[in-house]
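I have a structure I would like to understand better, so I am pasting it below and will then ask my questions one at a time.
The complex appears here without one of its protein chains, the remainder shown in place.
Letters A, B and C mark the chains as written, and numbering starts fresh at 1 in each.
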Amino acid sequence: MTPLLAIRGMVKRYRNPGFTGLVGRRSEAAVDGVDLEVQPGESVGLIGESGSGKTTLVRAALGLLDFEQGEVELLGHPLRGLSKGQLRGLRGRCQLMLQSPDASLNPGLSVLEHLLESARLHRPQADAGEVVADFAERVGISHRLAGLPYELSGGEKRRVGIARLLIADPHLTVADEPTAGLDAALKAEITDLLLATRSPERGHLFISHDIPLIAYACQRVAVMYAGRVVEELPVSAIGAVQHHPYTSALLQAAGFAVDCPPALAAAPAGRGLPGCCYLGPCPLALPCCSQQAPELRALADADGPGQHRVACHHVAPGVSP
Amino acid sequence: MKATAWLGVGLLLLVGLAGVLTGLLPEAWLPYDVVADVSPDQAGLAPTAGHWLGTDHLGRDVAWRLLLATRAFVGPGLLACLLASVIGVGAGAISGYLGGPASALVRYLSTVTASIPRFVLVLLAIAINGNSTWLIGAVAGLAYSPAVAEAVFGRIDSLKRADFVLAAQAHGLSPARILLYHLLWVNCRRMVGRHALNLFGYLLLLETTLSYIGGFGVMEPQPSWGNMLAFEFGYRTANIWGVWAPAVAIWLTIFCCGLVSEALAERRRA
Amino acid sequence: MLFPILRLLAVFLLTLAGAVLVIQLLLWASPGDPVDLVPNGDEIRAQLEQEWGLDRPLPQRYAQFLGRAVRGDLGTSLTYRPGATVTELILPAAGRSLRLLIPSLLLAMGLGIGLGFATAGRTSFVRRLAQVVSVAPVFLLAFLAVHLLNELAFYGMEAGWFGRPDWFALPDTDSALKTALAIAVLAVGSGALAEVHAAVEDEMVMLRNAPFVDAAVARGAPVWKHVLWNLLPPLATIAYGRAAFFVGGLVIVEKVLHLNGAGSMLWQACRLRDYPVALGITVLAAAAVCGARLLGDLVRIAVDPRLREAAQ
Partner (left out) sequence: MPDRLSLEGLRILAGAKELVRDVDLQLEAGEILALVGASGSGKTLSARAILGLPGPRPGVVAAQLELCVGGQVLRPYQGLTEAVAAGRPGRFWRRAAQAFRPIRGHLVGTMAQDARGALDPLWTVERQVVEALSLGDSSDTPAAVLGRAGFRQPQRVLGLYPHQLSGGMAQRACIALALARGSRFLIADEPTTGLDPTVQEAILVELQRLAGEGIGVLLITHDLRIVPRVADRVQIMDRGRTVETLPATLLSSSSSPEVRSLIDATARVAGGAL
């Protein structure tokens, strides 16, 4: 089955202007060699602290940001080969919900105008008015159709974003921090709305630093730190296997019962340095960690082969090639 | 829009209509001849049936001169607004969407033109190129266009920075629709309208000031709200309308420009 | 700390050079030949062409004018006071104008802040009143003020209360009352008061609801220190934003009330088509506005660390 989204070895650099833009131009790799796949019928989670490159990875994968190295296949089409028009044609079937939905609504347009535009764009044959009424009802925003974005609450703005997304009926739904800043009740409802399109040929990619939410919504999860995926595992294996030290620290902070030595002082992420990116704060660092960056290696502990992969010399010591 | 704003719109339309009509119709068609209508013996008459607002110190009809004076600033005002809007929106949109060096150039031009006081610039332009109200309109429009460009650029840039453009692209909208409809039409049309109204008010202020001080702008015997006021100063004629009619006309028109401009401010706090 | 100041100085010089370029463009783009616009142009055509570099293309002419201007040589007056060097003419006049400009700018800011504090968010009546009064053009306010004064004096004289006051029929006599009137009119006229008051009031409302003000109240700390300190950067922006309008208004006020400063000199120079003097004063005006902007920016980076860092 061709994956909905396949990212192989992506590297995306940001030029840090340095002093006066001339001296000391350092380019930091926001995304430093990442492989990630979303199969049809699957919901994948992507967790990591702010600044780990999650958002950059996703925007580059959807062709919104250009990237230096690596290959991306979107719904089976290689991204590099697509013309602007073809890429826009694909957009309908892979939708992105941004982190701050109140920023992604046009402040001058009412909710009704937003939904009508999506209906005319993605469902040209259907009657726009009916489509809008149906989906507004489904996400519970029909009582605020006349409102302007600044009159809506955070939750209501997210509902408008989801309504537009559902109207496009995407095969791949990518949600960047969909429930940041919402309280428990709203968080659950918004997540359920996003999962409404779950079906064998559709896939979801959830990005968040809220691990319990990912555990609830996804089947597989990848952990990112300083631009690299340091661990990939099925959600059922959370807390039941030996984790990458960074994942353990994340799980412990989120209240999961995980016994692992506390991380050292919060040293800055080691980007662009040889060796493991988690070297600074890692309590289990070995001498070889500083020379050679660990590869993602499969561990046989989770159910099924190759399900649980960790990039750490300590947890998954690789047989030197 | 509030009721007072509609009042303002009504008055501005009246003034505009008067200016356009008196400007376009050839001199012969007008029932009032500016030069011939001098009758010293009827100087300073109070308002009568024949002269709705009485006569000035040379016996000329104040009401007709008040009406004819509108052609001195309405034509140039519309020219200035057209120039400022077309150049401003064009430059603002291009630099807003491209960003980078284009936006830096617009900001630089806007700072430079803002650093020369507009009244001084217009004065210099007339001194060099000869005294015509159309020139005043053109120079004021050109000098104001960077301000419009910077405002349009600012609005587009803030929407880009708030990821709105990225979200629209991700949803599948074409760049042209995003720029023309979402950014310019929906978000900038009221703002450009406000700038045009403020410019029209400023143009009236400019023309009447030049005509009042004399030497530039509209010279006697052609009527302007500015020079009508200037000539009444010395003569304490019985007809108070000679002084108050142009004064109130100037103040009311500029105030209405501000009123309508304020009413155009959107209700949204982006 | 040094880098932001250097950067602001560079902006000042760059903007001023740009302004001079615009002025030169105005001269260069004029359809006719500027020399024959000058009354005694034909006899001194050779001198004019050499001094203005009319025969050379725009870039050289601009470089020549800029080179001389930096050394303080703005050429010699042609018709206003033939033979006198422009710099000696305009600098004393500019001094007299500053004595009018600075107090009126301060008065406008003072009135704006006072009204802003008084009405922050409460009654919009004062804001409406300020707008109604302030929108009248400077010359109209001056005209009405003088007209009113004369009517009162006339009425007083007829009623025998007092003899003919010396300031009667004001514009021709020179008096402290006229200067005060000029300052007041310039501070209020052509929208100055309304804009400053509206901007200050919006800033006040925003600061009143700012989280750090609420936190200061919760800590029992005095609020006014925080509010005033945070008002400084926006006030600096408002001040240099209005500077260009004030210099423009200055020309009008000086001409209407017959005060002899750089403004009325500019008007005379334009009437007599004395381009060196006119250009000299315009460059000075642009320098004044750029200077105000430089001063405003310096205050802003001194007060706001985020701006200091952004300018790094």
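Please note the rule applied: contacts are C-beta pairs under 8 Å (C-beta built on N, C-alpha and C of every residue); 3 or more make two chains touch, one makes a residue touch a chain.
Values in this document were obtained by computation on a predicted structure and should not be read as measured data.
In the whole complex the chain that is left out makes contact with A, C.
Of the candidate positions A:Ser50, A:Ser83 or A:Gln125, contact with the unshown chain belongs to A:Ser50.
Interface note for the absent chain: among C:Arg7, C:Arg45, C:His226 or C:Arg271, the touching residue is C:His226.
From the options C:Pro57, C:Gly83, C:Gly163 or C:Pro305, the residue with contact to the chain not on display is C:Pro305. Residue-wise, the contact with the chain that is not shown comes from A:Ala253, picked out of A:Ala146, A:Ala196, A:Ala253 or A:Leu286.
Although one chain is not displayed, chain C still touches it through residues 210-212, 214-221, 225-226, 229-230, 303-306, 309. Taking the whole complex into account, chain A touches the unshown chain at residues 49-50, 179-181, 183-188, 191, 209, 211-213, 215-216, 249-250, 252-256, 263, 266.
Going forward, only the chains that are shown with their structure count from here on.
If each chain is drawn as a node and touching chains are joined, the picture is a simple open line.
Contact counts per chain pair peak at B-C.
For this pair, chain B with chain C, the centres built from the Cα atoms lie 21 Å apart. Averaging Cα coordinates per chain places chain A and chain B 53 Å apart. Taking the mean of the C-alpha atoms as each chain's centre, chain A and chain C sit 55 Å apart. Looking at the complex, you find that chain C touches chain B at residues 11, 14-16, 18-19, 21-23, 26-27, 30-32, 34, 37, 131-132, 135-140, 143-144, 146-147, 154, 190-191, 194, 244-245, 247-249, 251-252, 255-256, 266-267, 269-271, 273, 275, 278-279, 281-282, 285-286, 289-290, 293. Residues 59, 62, 64, 88, 91-92, 95-96, 98, 100, 103-109, 117-118, 121-122, 148-150, 164, 168 of chain A touch chain B in their complex. Taken together, the chain B residues at the contact with chain A in this complex read 159, 162-164, 166-174, 182, 186-187, 266-270.
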